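One chain of protein is taken out of this complex; the other chains stay put.
What follows is chain A.
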Amino acid sequence: MSVVTTTGPAAPALKSHVSVLETIRQSWLMAGRALQKMRRNPEQFFDVLIQPLLFTPMFGYIFGGAIAGGTSKYLPLLVPGLLAQTALTTCMGTGVTLREDMEKGVFDRFRSLPMSRVAPLAGPALADVVRYVVATVMTLAVGIAMGYRPDPFGLVLATLLIVFTAWSLAWVFTALATVMKSAQGLQGVSMMIMFPLTFLSNAFVPASSLPGWLEAFVNVNPVSHVVTALRDLMNEGQVTGQVGWAVLACLAVVAIFMPLAVKGYRRQV
């Protein structure tokens, strides 16, 4: 430990805020940090690899006969629904991981650095796009192996749409992560949000098979819009208005929850 150079008394020009460009750059840096950790700890991919392998056949064989009168007939209904459900569970993980991370000392440093207040939140969500892609590709692969035959062009767009959805919804859990005190607490709350969102949607059953009051909720649930959009893309090969609605719903989620997340992160105790 020898001489360390530091400047003398302060006279530097102080910046009053972080520019947009710097914010984007720092978000990439933070994403890079998250990716580095994923590389070092590939166990983090267990859930996104295993869950599709487990759920797709399970739902397909168990409910297929009852709901659609046969597994192969159920797959066009099921696979888009499963994609949505997998995306939601995965982006819930984004929030929980962030909460655990925020309890570590390194976040004290991020907070004390003159850096963007979005970057430490945007970084992990950006890095988790890798997880969303893995989860989506796995679900599709298992579905196709079971006999699902989606439109190839629609398949590509559907993948993009669901990854974008996952990234958008991750902001809900990110915002929660900044206000909840513990990772367990967050996990619990996230479950309570995730289950109604997925199961009270048209993800696994047609909305028309439900009682009226439930159908009403299912029809306004944004997950339903995403699932319908996915079905239109993969089953019909068509870019319908539903796709537009799904994208719009996602943008709305980001517009609401990204500022909330930053506000929660900024808030000092």
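Criterion: a residue touches a chain if its C-beta (ideal position, glycine included) is under 8 Å from a C-beta of that chain, and two chains touch if they have at least 3 such contacts; residues count from 1.
Keep in mind that, in the parts below, contacts and distances are computed from a predicted model.
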item: The complex's invisible chain, by UniProt name, from "ATP-binding cassette domain-containing protein", "2-oxoglutarate ferredoxin oxidoreductase subunit alpha", "Phenylalanine--tRNA ligase beta subunit" or "Cbb3-type cytochrome c oxidase subunit I"; value: "ATP-binding cassette domain-containing protein"
item: Residues belonging to chain A that touch the chain removed from view; value: 1-10, 12, 14-18, 22, 26, 29, 32-33, 36-37, 40-41, 104-115, 268-269
